[in-house]
Each structure stands twice: as structure tokens, then as C-alpha cells.
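Working notes, structure below.
Here the complex is missing a single protein chain, while all its other protein chains stay put.
Chain lettering (A, B and C) follows the sequence in which the chains are written, and residue indices restart at 1 in each chain.
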Amino acid sequence: MGTMKALVFVGPGKIRLEEKPIPKVGPTDALVRITTTTICGTDIHILKGEYPVKPGLTIGHEPIGVIEELGSAVESVYEKGQRVVVGAITPCGQCFTCLDDRKSQCQGVAAGGWRFGNTIDGSQAEYLLVPYATANLQHIPEGVSDEQVLMCPDIMSTGFAGAENANVKIGDSVVVFAQGPIGLCATAGAKLKGATLIIAVDGIKERLVIAKKMGADITINYNHVDPVEEIMRLTKGQGVDVAIEALGTQGTFESCMRVLKPGGTLSSLGVYSGKLSIPADSFAAGLGDHKIITSLCPGGKERMRRLLNVVRSGRVDLQHLVTHEYKLDQIEEAYDLFMSQRDGVLKIAIKP
Amino acid sequence: MGTMKALVFVGPGKIRLEEKPIPKVGPTDALVRITTTTICGTDIHILKGEYPVKPGLTIGHEPIGVIEELGSAVESVYEKGQRVVVGAITPCGQCFTCLDDRKSQCQGVAAGGWRFGNTIDGSQAEYLLVPYATANLQHIPEGVSDEQVLMCPDIMSTGFAGAENANVKIGDSVVVFAQGPIGLCATAGAKLKGATLIIAVDGIKERLVIAKKMGADITINYNHVDPVEEIMRLTKGQGVDVAIEALGTQGTFESCMRVLKPGGTLSSLGVYSGKLSIPADSFAAGLGDHKIITSLCPGGKERMRRLLNVVRSGRVDLQHLVTHEYKLDQIEEAYDLFMSQRDGVLKIAIKP
Amino acid sequence: MGTMKALVFVGPGKIRLEEKPIPKVGPTDALVRITTTTICGTDIHILKGEYPVKPGLTIGHEPIGVIEELGSAVESVYEKGQRVVVGAITPCGQCFTCLDDRKSQCQGVAAGGWRFGNTIDGSQAEYLLVPYATANLQHIPEGVSDEQVLMCPDIMSTGFAGAENANVKIGDSVVVFAQGPIGLCATAGAKLKGATLIIAVDGIKERLVIAKKMGADITINYNHVDPVEEIMRLTKGQGVDVAIEALGTQGTFESCMRVLKPGGTLSSLGVYSGKLSIPADSFAAGLGDHKIITSLCPGGKERMRRLLNVVRSGRVDLQHLVTHEYKLDQIEEAYDLFMSQRDGVLKIAIKP
Partner (left out) sequence: MGTMKALVFVGPGKIRLEEKPIPKVGPTDALVRITTTTICGTDIHILKGEYPVKPGLTIGHEPIGVIEELGSAVESVYEKGQRVVVGAITPCGQCFTCLDDRKSQCQGVAAGGWRFGNTIDGSQAEYLLVPYATANLQHIPEGVSDEQVLMCPDIMSTGFAGAENANVKIGDSVVVFAQGPIGLCATAGAKLKGATLIIAVDGIKERLVIAKKMGADITINYNHVDPVEEIMRLTKGQGVDVAIEALGTQGTFESCMRVLKPGGTLSSLGVYSGKLSIPADSFAAGLGDHKIITSLCPGGKERMRRLLNVVRSGRVDLQHLVTHEYKLDQIEEAYDLFMSQRDGVLKIAIKP
């Protein structure tokens, strides 16, 4: 086996492109040659040391590529050379937890289905070893570009889940706090599920413009208006049916609680650090029939198939979330851009 | 109209039995002569001033009695002299929120369906005015005693809801933190729903004995064992499918989070004051697909009918939760006993 | 009280515009002066004697109008002169069945919530008495025309329910058999809920053109292609996730079964007469985890509020379903046109 380039986590604040051996394929694995991948907000948490991973780990969890090699148990299911997209979360499908339909928590471990760039080497590399390949490789049909499906592995799957798991219904009002890539997809997901009043909140004007394209009926720039007050005004003091948190801070979480209708659902997508507080007043002292649900990105090939259906049907166009493109060789520059939120950057296509 | 005795909230720390006019019946009301009522933990919160109500309000929300008078719009539905049980929560059934099946949050107001002893005069009195009577009076069939149904208005409805709203499934493991009357009913509810491992936690030995009768497979006295450690040991490190909080403190809430399986549900029944914190570690940083749901006691006559079904079928016997009986004239003594948790007191029947 | 014009069912095959007394308002009623109403396929069943109603009954169940008078128990909720839309189904909100959230089956009677033009006088008249008015009058905001909301009482509520009750999910494939007004709304509902492959089947070319506007990705004219074969081809032999029946015949019902994926849902909206057969082969001998669900039009003011949200948000535009307009005086001509399906007729606005 030869070697490949891979972006590894060295230690808090430090990542580096290194040479690593191309991984060996076990019976239930597949080796995928990466053609496009991208950088996620979670990678930034990792880089900063806020979410701990083992030094030396290749990071990244959003793989698009071509099947290079197949394990013996997977050969009858796929063919070498097929273009595939793989979810950020790779459930095994066969453990007690997966069979109980809690697949993102594979093996009963918290976030256990999230392996790439977390517990095993990830996708910001020339090659990626995909475990449980039968459950996780989704063929990309002809005529669909890498860029069109680049949001499927994580951003789109997570964002949509924010609306799906909150059980958004026809005629619902929904607010989405933060309009980064995941929040934008939550906005799109709320629209896809039939919400009729979608309010998008952010502090960056360009993001609010895109939010409108993704389905927001109303946008709120928190630099100019107090979002809680404004949302209560827009809903005539009723609050919203569903509040989606797409950032991972105490402030946005608390704002979600404060605009929630009695009996409403707070759907949380953010990655938090430290304690999270629920103010008792916003919580009706526990008597408000509130639901707070958190969602980890759903994965597996069936999820990818459904998201591909969305892409191909044209219901949602996420290509314009891909604002920049870099070679893998320049990925450290790409990180710098992504962290700075300069130049209207949303998502960056990385090409090995 | 004559007058009647009623227990009123005078101010924080002070309640008093007073004479009040017997209420007048409007077109959609019913007047019920109370034959039995009881005292709830929430009444203690009110007495202490921890849950604010207007001075002069009659407290109590667990009415059993006899129809004394019916409003013009209710006459065709019931007859005077019928024995009835009324839920603690009295939804109108006809507002947007009730029609959206969020009936405890009637009129879109947080806990809006909870009127008795909260926003209107309650049941610790000789007579009670029931609003939206068509939706709220449930006939008690012959052969069923007041004591048998005394838990229906609140304790049983709330406790069962803890298991129902958590969607307890056949084969689930469930822990219930605190085995006061509501916790005991949550234990019974978990059994009724098919849980096969039910762990009950409390610090009072007598309550744990009753917990066993209500369906607990295992009891934990937190004075002798650390419940979080013990539950993790019992579940082989997996945690439980459902954790029910039945007290309303940071400690029990946090313990619930710490024993919850990834993808599990924390079902909260307690009434909280102040901030509630979710420790990030127990929360998998928001990536654990956790659900936190709060339930206010479901009310309305259909709910009472279903709970009566449970009583009559003999599936659950709650009579032994009624440990003491007092005349309405001695209700202040009854409060004293109830607050002290002396003499194995669980629930006290109050007889006007 | 004066008199009013009303279209009454005389006997099978015979309807007639007659003079009737304007109804008297009871305490929980409202009297609405009809400004626009319409004719439904169900009215045709009634006219033909296929669905039996009492001779002398005023038919019609799709009312838009102005509040003329309010019962004593409703006065505090609405004001005279308000423009309102009322659902075809008028649940009481307060019986055991409504409180059990099976509101269309009000009072536990099959289709018990359907009163207008079925068990009480209906809307094809100058005035309409609305029972349980508090639960059933929905204010129409300024700037929204009668024509814009004319589909809300029945067509839109029923059609959407076909998709909602089938629990259409993001990425699902859905077929809708028959593209009359209800089928067209089912098509729109499937799109609103996130289906990404929507196949519409009908035999009238013009209806298939409109189906495309309502969200169909693919249309099938059964005069040119065998729909079952074509749908199986389009889904690569898999079948669809959801098949919606919107006609009420053995043929369409059976076709729905034949294109259904194992584990899929047949959502039935049609009104059937005689026996309905499920062919065992299409049914996997009962081993296919199939679901067959029937939906009666959801009613009540909360439902109307949500449908108004859809109208106002512009998510779906149903105005072009209203193809013709007639005075109430000419309603018999309108029936003639509607039954003949001439001139591209879909729905006819009737103006008293």
C-alpha cells in the first residue's frame, strides 16, 4: 500500500497535512478515493480543542468519492469505480441500538455513529476507509455533481433533522436561530415540512439574504432588533410552534425557550460546551408541556438516498452554499478562511 | 345564595378556612358539592409562596362531588345529583390550543388549563364552580367509592402522563426519581405501559415499599446507595430508556440526565423554581439524541373516563395511597401533617 | 324572522331552491350570512341518492360568510360583522370523542362531525346556522378574498389530510389516484410535506396540467398508459411509499394497493359504496406491514387557521381551482355543469 495526504489534528490549535499509509480494507469495509470533501463547524471545535479527539487523527466527515476497493462481504453489493456519497454518521445497522432505530447512537455509545474524524480517520484526505460499507455507501446517479451532494453527509441531514424531529406540521410557525450552513438547512427543512411562517435569525446580512432563498418568510438581524421581542410581536404574543437552535450557545438556546409556545418544541442542533441553563420563567416551572429534543445528524445510505431525492427533485438547491473551492494541499488556508467567516464564506469544497 | 366554607390563600405561609358566597352558575358552568378532595404538593408550593396565586383564592384542584346545579348549556348533558369526578385541569375544548390537542395549555396560556386553585377558586371548599362543564364532568359509576377515584384528577393523571408522554415501550427500562404520590403513579404508569425494568428511587423506606406494590422491580434508597452509580451498574453501563423526574429539583433532574441512554427520554413531572441546569457531559454536548419533555396533568372528561377504566379494571389500586382522612374543618391540621411527611402520610382525604 | 333561499334535497335525482325560515340562534350557535359557497362531489352523491340524507334538508358544507348573529355563549368570542370561514366538519370539541382527538367522529358517531348538508341544514343558502360556534368560526383577515379561502372548509382540508395522515416524509414517493379537486389538494399536500417524487394519475388532460402546478413531478393519463405498470417502472419495481386514493372506487383503491411498497401506506379519501375488495396478492397475504387509513375532512377553527396560514403564506395557490361562478338563483345550472365535468370545471363559486 502506498501513502496519502491527510489533514491531522496535532493538538489544540494545531492541524497539519501529513503523509499517512492508505488504509487496508477489512471484510465489511470499503476504501473510497475522495473527490470532494468540506470543512464543518465541528471541525473548528476540534481544532480549538473544544471537542477532544486523539492527536494524529485525520479529521473531516463529509465524503464524496469513488469506490477504490471493497471488502469481501461488500463486493456483491457495490462495484469498484462507482461514485458514492457517505453520511457523516456511519451506523452499523446490526447492533442493539441501530436495530432499536437510534442509529446515530450506534453501539449504545453517545454519538457512537459519528466515527469519521472523531473516533476513526476522516475524510479530509486522499482516501477514506468506510466501515460497515453495506449500510453506508450511497451511489450517486449520473448527472449529479459532487457540489450538488456535498451538503448531504452532514449539513443537510442535520439541518433537516431539526425540522423533522420537531415534527413540524402544515401551518406551523418556526424560528431558526443562527443561519450558518446548518441553520440554513433547518430553514429549508422547515419549509419542506410545511411550516407557513419561518423566521430566520442571524447577525450577518448575507446569511439572511440566503435564508430568504432557503424558505424564510421573515428574517431578523439581531444587531438591529431584539429577536425575542420581535418574534413575540410577529406571533401576537403566542410564540412559535417550533424553535430550532443551530449554533450551540446558552444565548440562542435561551432565546429559543423564550419564544416557544406552551406545548411547543425546542429542537436543538448545536454542539454545546459547559452547562446549559433553562430559565424557569421561560419553562413555565415545568408545567408548559414543552419538549426539548437534540438531534445528531442522521446517517446511513437510506438517509443519503432520501437527501439525494431532495437534490434531484430540485425541491431545495444547496449548491450556492458552496461559496469557495480549495485544493487539499491548501486546506490549512481554507480553515483560516472558514474560521474568519470572511468573504461571505459558507461552505468550502476541498478537492484532493 | 348562601355561603360556604373554603380554604383560602392569605399570603405566603398563611392559609385560612373562611366563609365565602356559594358561586353563581353561568350558562356553561356546573356547581358541584364537594364530597371528597385532597391536598397536593403543589398546594404546599402555593402556601409557601413559591408558586404565586392571588390572596383570597380558594385552593385545591382535586374534586369529587355531586352535581348541585347546571348551566343552561349543560343541562341536556348531565343531571343534578350525579356523582362526578373533575380533572385538576379543565380545558375548554374549543379554543385554538385545545383543538390543536394541547389542552393543558388551554387558550395558549402556559398551564392555562390549570384553573382550580390557580386562577379561579378551587376544590378545598364545600362547593366548586366548574367551568366548561360539558368538557369536564365525568360521571362516577355505582359501586366506585370517592376514595377509589380521588387520585384521578391529578396524581394519577400526572404520574401516568410521565410514562405515556415518554412513549414507554414493551421491554423498556425506566427509572422514577422520587416516590411521592406522583412518582408512585409514574411507577404504576411505567408498568401499565409495558416497561420490564422499573427502578424506583426515594429516601423514605415506606415509600419504597409501596413503590414495589405499584410495579417497581428494584428500589433504591438514596440514603444508602448512590442512585446514579447503582442504576448504571444495573443497566450494565447502558443507562435507562426513560428517566422520570417526579420531584422538581436540580438534583433529581440532573440524576435523570446522568442515567439516560443515548437516544433516551427524560420525562419531567416536577414543578421547578429558579434555573435548571443541564450538565454538558451528561448531555453528550447536544449530540445524544436526547429528549426532555415536561408534562402538565392531562384533564377533561375523556381523560377521567380512561382513568376510571383503570380503576374499575383493577389494573392499578391506588386506594392505599390515601393514608389519612380529615374533615374540611380540620384541613389546616391536615396541611401540617402533609407538609411534615409524618406518620407515613401520602394523600389525605378531605371531607367537607 | 324572515325567510331565505336554500337548495334542498327533494329525493333521489331531485334538488330544488326553496324558501325556508331563517334559523333561530341558540346559546352556542352563530348565524352566518353566506357570501360564497360551492358544490362538492359529495353533494352529487347525495343528489343521486347514493349517500342518503333526509328530504327537505338544505345541502352544501363549504361556507364563507359574515357573522349576522351570535348565541349568548359565543358573544364574547366574536363580533357581528366579522368575515368567517367555517369547516365542513364542525366538531363540538367537548364530547369524549373530540377530547380523544378524533374530532371528525364527534359524539362517537361515524362521520358525526359532518353536520352541514348531512344531518343539519347546509350552506347552499342565504344563511347558515353554525353549531358549537366557539369551536368553529375562523376569522378571515383583511386582504384575503372569499375565493382564496373557498377550498379551506373541505377540499384543501381533506386533500392535505391524505398526505398528513399517511405521514409523508422528506424524500418519499407518493402517487395520487384521481385529480379532481380533492386529489389536486392531496398532490399539493404531498409536496408541502416533503415528498420528492409525486405521481398524479387521471384521465382528463386539463386536470393533469393543473396537477403539475400543484406539485406533481410526473403525470399519468390512464387512457394512454397502464398506471400500475408505469408506477412500478418509475419506482424500479419498488412501489411507492404512499398511495392516495381520491375517488372512491374499487379500481383506484385496488391500483393503490398494487403500487404500494411493502410497509407502505394507502391513504384513502374517497367515499365508497358497496363492498371494497383487497386482492390478497397485492396484500402479501397480510404479511406486508401495510397500512390502510381513511380520513374524513378535519374541521374546527384551528384547522381553518392553519389552512389560512397556507393560503396567506402563498405556499399553495388554489384560486385557479375555482373555474366558474354562479348566483345562488342559478345553482341548479351549476350542478348540471359540475356533474357533466364540462368546460374544464373544477370548483364553482356560488354567490347568494
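The definition used in the following text is that contacts are C-beta pairs under 8 Å (C-beta built on N, C-alpha and C of every residue); 3 or more make two chains touch, one makes a residue touch a chain.
Predicted, not measured: the structure shown is a model, and the values here were computed from it.
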item	value
Touched by the hidden chain, restricted to displayed chains	A, B, C
Touch with the omitted chain, as defined above, among C:Glu19, C:Asp289 or C:Asp317	C:Asp289
Hidden partner chain, touching residue among A:Arg83, A:Lys103 or A:Lys347	A:Lys103
Touching the absent chain when the full complex is considered, from B:Arg33, B:His61, B:Arg83 or B:Lys193	B:Lys193
Interface residues of subunit C (partner: the chain not displayed)	51, 97, 100, 102, 104-105, 108-112, 114, 238, 248, 261-263, 268-280, 283-296
Positions on subunit A contacted by the hidden chain, ascending	27-28, 72-73, 91-101, 103, 132, 134-135, 300-303, 305
Missing-chain contacts mapped onto subunit B	160, 164, 169-172, 189, 192-194, 196-197, 217, 305-307, 309-310, 312-313, 315
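Just so it is clear, only the chains that are shown with their structure count from here on.
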item	value
Chain contact topology (line, ring, star, complete or other)	complete
Equivalent interface positions on subunit B and subunit C, same or different at half	same
Whole-Å gap between the CA centroids of subunit B and subunit C	41
Interface hub residues of subunit C, defined as touching at least two other chains	305
